[in-house]
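Left out: one protein chain. Kept in place: all the others.
As written, the chains take the letters A, B, C and D, and residue 1 is the first residue of each chain.
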Amino acid sequence: MELDLFVRYGPALLSGFGVTILCWIVGSLGGLVLGFALACLYRFGPRPLRWLIQAYVEVIRGTPFMIQLFILYFGGPHFGLLLTPVQAGIASFIIYGSPYFAEIFRSGFNAIPKGQIEAARCVGLSEGRILFRIILPQMLVPTTAPLTNFFIILTKETAILSVVTVPELLYETQTMASETFTFVEPFLVLSLFYWLMVIGTSWLGDKVERRVTRHLRRA
Amino acid sequence: MNFSFDVIWHNLPYMLAAARWTLLISVGGMAISLVWGVFLCAARISRGPFLSRIAALYISFFRGVPLLVQLLIFYYMLPHVGLDLPAVAAAILAVGMCSAAYTAEILRGALQTIPRGQTEAALALGIPTLSLWRRILVPQAIRIGLPSLTNELILLVKVSSLASVVGIGELTRISQNITGETYRPLEIYVAAAAIYFLINVILSALGRLAENRLLVG
Amino acid sequence: DMLSDIKAKGKIVAATEMHYAPFDILKDGEYQGICHDLFVEVAKELGVEAEFLDLPWQSILPGLEAGKFDFVNAPVTITAERMSRYNFTLPIGNATVALAKKAGDDSIAKPEDIAGKAVGSQKGSAQLEQLKAFSASLATPADVREYVNIDEALADLAAGRIQAVANSAPLMGYAAVQRPGLFEMVMPPFGEPKYFGWVAPGGEDAKTLIAAINDALIKMHEDGRLQAINEKWLGSNPDLPTTMPDVK
Amino acid sequence: MGDITTEQPIIEIRNLSKHFDDFEALRDITLDVHRSEVLCLIGPSGSGKSTLLRCINFLEAYDGGEVRLEGELIGWKSAGAPPRKPLSGEALRRQRQHIGMVFQQFNLWPHLTALENVAEALIHVKGLPKAEAMTKARAALAKVNLSDKEANFPANLSGGQQQRVAIARAIAMEPSVMLFDEPTSALDPELVGEVLGVMKQMAAEGMTMVVVTHEMGFAAHVADRVAFLEGGRLVTCAPPADIFGREPDDPRVNAFLKTYRERNVV
Partner (left out) sequence: MGDITTEQPIIEIRNLSKHFDDFEALRDITLDVHRSEVLCLIGPSGSGKSTLLRCINFLEAYDGGEVRLEGELIGWKSAGAPPRKPLSGEALRRQRQHIGMVFQQFNLWPHLTALENVAEALIHVKGLPKAEAMTKARAALAKVNLSDKEANFPANLSGGQQQRVAIARAIAMEPSVMLFDEPTSALDPELVGEVLGVMKQMAAEGMTMVVVTHEMGFAAHVADRVAFLEGGRLVTCAPPADIFGREPDDPRVNAFLKTYRERNVV
């Protein structure tokens, strides 16, 4: 292994890592919020809206991210939508993630016993308050793990942004790989950085889960 | 931009043939993911500190390392230690074992919503652990986790495209090849997306069907 | 050594990325192109059967080292750095850099016209280095953008984000032929002359194999087979050297 | 609604019916509950008592007849034959604020402590400041003898303690009508006595109560009237003296009470 490689490409790799983290955090949090909104609309909205949301979920979830990004970035200009790589990357990230998040939250809704919501309605709590105070905290019990899963999956989907020249981590490691004709080192670097993100995400997921399952722990 | 359906039409047979690999790897991977995922989940929440730590480590590794690297390890590194798997087997195994880590976590999350009393009732009756899991816990965990499990299986279908790194001409790979020759990426990728969509929509429909069946009681 | 192993097996397994026209093409489910045709002839000369694998670039070199196949018959630009790690054959194609522009774009008539314009090229390619050197020599340098694959660079050219794409002359020419209404080649190629070669694993084991393949290539030079194959795919003869070119 | 005092019953139930698929859970129930009255519902298991309570605050959308609270139709936009349109969520919420309920299965919120369970609606429905709500919630828990367990999550409470939290949660809201579904099923006799005391006091303060119970002694002591349900029908509704008198008119009611009488002569 050639250590001087890391010295030479260190700054570029770090900046790539920064871009990856930016796209990942903004994109996945955006997707999380959009997904939650979709799940709520699906649950409480009128029937036609539900069909619409389901169609959206099926289409976006059913097609590869690369192709969505491709259509947005390369197809967009033909319809007058000229986005920069990072803009396109983040926008497509939000869109791509939202149906997965929506489905995870939908499963969370199913896990709340009906009686608890009835009790909340009986004392006159508003639907919004019921959602955020009664449903959401308990919904997180079964969904924190899948949410963590998906955040982790999204860390790796950031790699696809390289095809539209977002200077993210994979893009920079490929520069290193192709300029130096090495392959083990770039993969190692890549894995290390992803692993850092994954460890961070798991740690946070664990914290959240501990918090939301507090009431289930027994003395 | 002139969108050419001819190009799609001409290349569709090759893409469909490639999709068969995608399907094979996906279905094989799913089987491993679901079965192995249940065991992993059981190990993860078991009281034995050893088992649960091993499972946690497994999950951390398979979620942490990019699947691409896992595949390269399975196919290119294992021969160095004398384990030479055929490409398809390596792909199915890698995809399934990786996905199992996610499946296990989904199930673990879902299991936490099953009131403890239900397990206690089973214990009090003397129901063996295996039956407890098979008849009481897993069905309910799957019921609650189904949308997330469907998510995971759909992701698995998509991620099967990485099998190209071990030389399998699955759908994404073949689409790229065709693009390289026709210089019509938009057409070919849209067609590929449509095929993925078809597979995934069927999967999703099955998921919803199962959900409606299980959402009783 | 490798050569005798291959002869004993009676076949040579070669990997390439079937995604670099006109050298490697997967058309209608069949592997074709210059590298295909040349290598089939080379295998004949070796007296073995050729078997081809399609692999994405990132797993070709790991695969070669893991012994999953014997040889890389993809066009790899010959550079000094790469020669220190692997064994290269004699040149099998011209890798000199050339430009493609959008069809009908009058603002670019010759390579120098890219001054100040956005030009895409493939990340890590030798052609990118050439383009950068060329751009630096212009009064206003070009805005050089790096793409992971050349496909995306061409797609961005079509989308209008960039005004030209630089890659090896054969590839640019082939793109213009395939999408005549969309792309057009800018003549002439520029920069230093560069060549593509094939790659065998590094080390002594592969030296005899390389020698045998080089012999076959020279023989094909002499009997005109090599020229005929190039004529078939390029419509012209690239005039390849029969000795290892000097690389810095 | 407000405080208009009239002779009109506070709850009017007219020809109420409810089906679950093919199963007829309630059939043609007509019943009035008057202001400040305590009405006990008794009847065999599965006779529709819980369902009737749940129809009163529209947790079950009844499919025939009417339920009115102070003259206002509950749940549906208009009286008359089905199909009817249900009220909007907001309108329903307004109606339900006047009706408290204690569930047979308690339905506590497991992620909130006993105190939080009680305080939640005080803060977010009544709009009390947090400190005041806590004081009020503590008072309600004290009424049911549970001050020492206010920080426990429901899973860490005994059955009777959970039931008392549910009672405290409902009474803290001071609704004008309370629906109790077997509010003492998990309580020991001593506590039953205390809860009874609380309920008597609430009745004296003018609260109207509908109480499902299997404790005949409870019904006999607390009720102004007792309604007997069976197989989804209202068999009789009369003052307790008539029902629990040695030989009530209705043979069915008599049979129902027989084993109870035998057993409770200690």
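Some notes on this structure:
Going forward, a residue touches a chain if its C-beta (ideal position, glycine included) is under 8 Å from a C-beta of that chain, and two chains touch if they have at least 3 such contacts.
All values derive from a computational prediction rather than experimental measurement.
From the set D:62, D:109 or D:218, the residue in touch with the chain omitted from the display is D:218, counting the whole complex.
Contact between chain D and the absent chain runs through residues 20, 42-47, 49-50, 104-105, 149, 156-161, 164, 181-182, 185-193, 196, 214, 216-218, 220-221, 244, 255-264, 266. Touch with the hidden chain on the side of chain B covers residues 115, 117-118, 120-129, 131, 135-136, 139-140, 143, 214, 216-217.
Quick note on the criterion: only the chains that are shown with their structure count from here on.
With every chain reduced to the mean of its CA atoms, the largest distance from chain B is reached by D. The centroid of the Cα atoms in chain A and the matching centroid in chain C are 38 Å apart.
If each chain is reduced to the centroid of its CA atoms, chain B and chain C end up 37 Å from each other.
In chain B, the residues touching two or more other chains are 1, 72, 116, 185-186.
Residues of chain D in contact with at least two other chains: 155.
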